[in-house]
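First, the structure itself, so that you have it in front of you.
For this depiction, one protein chain was excluded, whereas all remaining protein chains were kept in their positions.
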Amino acid sequence: MGDLLGVAVLGAGHMGADHIRRLDRVVSGARVAAVADPDAARAKEAATGIEGVTVHTEAEAALDAPGVEAVLIASPGPAHQEALLAAFARGLPVLCEKPMVPDSAGALRILEAEARLGRRLTQIGFMRRYDAGYRRLKALLDDGRLGRPLMLHCVHRNVSSPPGFTSAMLIDSSVSHEIDAARWLLGQELTAVTVRRPRPSSGAPQGLLDPQFVLFETDGGALVDVEIFVNCGFGYQVRCEAVCKAGSARIGDDQGVLVTTGGAAGADVPQDYLVRFADAYDREIQSWVDATRRGLVTGPTVWDGYAASAVAEAGIRALESDTCVPVELAPRPGLYSPAGP
Amino acid sequence: MGDLLGVAVLGAGHMGADHIRRLDRVVSGARVAAVADPDAARAKEAATGIEGVTVHTEAEAALDAPGVEAVLIASPGPAHQEALLAAFARGLPVLCEKPMVPDSAGALRILEAEARLGRRLTQIGFMRRYDAGYRRLKALLDDGRLGRPLMLHCVHRNVSSPPGFTSAMLIDSSVSHEIDAARWLLGQELTAVTVRRPRPSSGAPQGLLDPQFVLFETDGGALVDVEIFVNCGFGYQVRCEAVCKAGSARIGDDQGVLVTTGGAAGADVPQDYLVRFADAYDREIQSWVDATRRGLVTGPTVWDGYAASAVAEAGIRALESDTCVPVELAPRPGLYSPAGP
Amino acid sequence: MGDLLGVAVLGAGHMGADHIRRLDRVVSGARVAAVADPDAARAKEAATGIEGVTVHTEAEAALDAPGVEAVLIASPGPAHQEALLAAFARGLPVLCEKPMVPDSAGALRILEAEARLGRRLTQIGFMRRYDAGYRRLKALLDDGRLGRPLMLHCVHRNVSSPPGFTSAMLIDSSVSHEIDAARWLLGQELTAVTVRRPRPSSGAPQGLLDPQFVLFETDGGALVDVEIFVNCGFGYQVRCEAVCKAGSARIGDDQGVLVTTGGAAGADVPQDYLVRFADAYDREIQSWVDATRRGLVTGPTVWDGYAASAVAEAGIRALESDTCVPVELAPRPGLYSPAGP
Partner (left out) sequence: MGDLLGVAVLGAGHMGADHIRRLDRVVSGARVAAVADPDAARAKEAATGIEGVTVHTEAEAALDAPGVEAVLIASPGPAHQEALLAAFARGLPVLCEKPMVPDSAGALRILEAEARLGRRLTQIGFMRRYDAGYRRLKALLDDGRLGRPLMLHCVHRNVSSPPGFTSAMLIDSSVSHEIDAARWLLGQELTAVTVRRPRPSSGAPQGLLDPQFVLFETDGGALVDVEIFVNCGFGYQVRCEAVCKAGSARIGDDQGVLVTTGGAAGADVPQDYLVRFADAYDREIQSWVDATRRGLVTGPTVWDGYAASAVAEAGIRALESDTCVPVELAPRPGLYSPAGP
């Protein structure tokens, strides 16, 4: 199969299976060479119908399978650290789904490990950087015509949270997308975080502090506020408005089909992030495959993964303490330049 | 009551009662001095609570009542011709609801009668000229930045038609608003009309040709197309897009409150023209009162009323003959300049 | 002039002159009976062309002028306390422009004075309660179909601030509109306030902390956040989104005329609040005149004026201290029920 990039996919759950389908049937230039999941049946099902793939229950076995030239990590967060170190040991380029590593101490170990390698192997799966709307917003902010960004107003709503979702996960699982998007859009680090919350919605599971309102400060003197509401019931909505010195720019209000019927004019709201960001996932994986085949590593870095962990941890402390909590970051290794994908 | 303009209102039906309320309680500088309706009870009810008003069953008696200085004609169309001539005979300024006179022959008699007076007494109630959206669109076309208008795309939808509404009334009662709006926005006369229609909607009463699609040509080389659909069921919608040499401009998509709930994002659609155009009616009557108190006559003229009748009649012939029918207008008397209100 | 309500207008500046014009030429049922301004020339100019009006340099003289039955206070804030007490002494119904009294201690004196009268004489000029969009939003929240309100996201932008505008005035002059609107929309009191701010825009005058981001908590467990940016340069924008248990509702994105030209599709943004809220001012004054003529007092109360002062003062302390500051309100006299206009 010559020049198709052979990819080992670790994890065959919801996200892993979607990426396997994407590599097999959507993007150009790659093939799925190996699939690993502790649940052998799940791994096998996800690999069904793919020519030349091998199926494994151990991640390392998949990395060593014939034809594997790169790794896509879509296993649960706690398994990421070991998988990343295994990929580093083999010199394999890797796309690692977010969170890179759930805790900032572990994230720091990955940062140090890649820095010791002296070269980047890893792209982190912050896929909003590949969404057409976010990219247009980024281009607009970068071209300077609106002047310096002063504030970002963000809204992030899910229909409902999965079982076991905790109040802290609103921040480290959901707001982590806005943490990365804000750092990337502004080209700034987040330096402090405050969390306020209304009395929880009666639509949220008992005990879950949902919604929350998170307010970040940046080292460039900007503010970033985020409404996170994971049991809003009415749809999946992601909006972002940048308010700058000379204008504002907003994404996330596209209407698709405007339907007027029965006394109301409106549009359907997508119910799921895989619908809203389907194109972004496609573009992200295509971009990773293209860069990897050319021997390059682009996109969000291990530094971005580490910073997101550290900011999210400060956010959780802010939620628990009801105070403004500063974010403390380790020094940034020279390997990681501020440029985005 | 000194300097308040004393107005006789002819007709105390739906529209007349609304105008009586407006004169009494909304606009400044006028009072209702007399009300006439053949149905004495209806006239009395509409006049309830108004100080110093007299109530009549004969239009002429109302015109001759004490304190009457001006006339607002809101009686059914067939009564307009006689009422207008009675106002002319007394030299009273008049605001006449549309249609000025239902048929173009009668309209021509009014045109000739006012022309013989040698001065304007009459403003015709084409209230879209007073709607904020239409006025902004007119200002935009007049300032020239979009270049010469090439096409107007118009949409006019009602929830349902009143009992007795005929296929011809889609044109001479409903599209007559677009006929005047197009003449006013473009500053051009309509010269020909074609009507096409799909198979009628199953939501329309049996036998009513609804919707229809009406296509006008103008003496300035523009096209005007109108979707008229009077039993659309879903709301009252009026849209107008002007397509010009260097840009387009569209009104009628305002959203009011954007509500997102249950998987859809949207806005309520008004159900009635008295809701959609409430401000326009207020502005129209205030403007008429203000001008009349200063001894002026502004707004749509008898020529505009006549031209609307003549174009609508050609439209009905086009509907019946399925051909393109030319519009033939009598010569325009010098009294009527093309300027709008 | 019989039953027209005779109004004394105190203050003939920008706002006072606009209200004089409105009483004289827009609303129904009132007339300007007296005008007072320390600048006699300004008072005279504002009264030009109005029949039967008297002109004064002293507020009390105007209140005692012949035909005065009600008072509209549009003088600068520091003059309001004395004018209100003078109106109370005469038993005159009064519409008082915001701020009712600039400081909460003075506001409390007015509250106590009207409470001693045992009846309401005063309506405070929070005109957003009369804006069509806000009213539809209020009706939507009140009808309960969206469930309990959890958050209000507010945006308030001005093209530029007038000379002498201070960092505190962003809160007590500008955000005071959102303070009242939030209290009214939610039917809740604001209990605490935090202010965060980015590095000021280079478009703001040197030394002015502009923009600011203000976060309120309420006694009903809701959050209210406000972006206030008074030198945004690009237009006057007021938006409000209510996020509820079962849906969200947003006002302030109306587009008027959608113009497409030269590679962009968009709409003009109004440059001024007198343009954006012209209809709200008309409705407010008409409503006041109508109620007063019927011997009623409706609309925002002295309690609303006092609460706005107290919340704004806490906001200024929050800005200066960079902490969360609680709002402390005096007990609410029985005279003031929570109902809005």
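Labels A, B and C are assigned to the chains in the order they are written; within every chain, residues are numbered from 1.
One rule holds in what follows: contacts are C-beta pairs under 8 Å (C-beta built on N, C-alpha and C of every residue); 3 or more make two chains touch, one makes a residue touch a chain.
Bear in mind that the values here come from a model prediction, so they are computed numbers and not experimental data.
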Touching residue (missing chain; options B:Asp18, B:Asp225 or B:Asp279): B:Asp225
Residue among C:Asp3, C:Asp268 or C:Glu320 that touches the chain left out of view: C:Asp268
Contact with the hidden chain (one of B:Ser160, B:Ser201 or B:Thr298): B:Ser201
Residues from chain B at the interface with the omitted partner, ascending: 147-148, 150-151, 153, 155, 194, 196-199, 201-203, 211, 213, 215, 217, 220-223, 225, 227, 229, 232-234, 243, 245-248
Sites on chain C contacted by the missing partner chain, in the whole complex: 233-235, 237, 255, 259-269, 271
Chain not shown, touching residues in chain A: 1-3, 24-29, 51, 132-133, 136-137, 140, 145-146, 246-251, 253-262, 279, 286, 290
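The rule is simple: only the chains that are shown with their structure count from here on.
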Size of the rotation, in steps of 5 degrees, that lays the CA trace of chain A over chain C: 180
Copy pair chain B, chain C: interface residue numbering same or different (half cut): same
Central chain (by mean CA position): C
Distance between the centres, which are taken as Cα means, of chain C and chain A, whole angstrom: 44
Interchain centroid distance [CA atoms averaged], chain B/chain C, Å: 37
Touching two or more other chains - residue numbers and ranges from chain C: 246-248
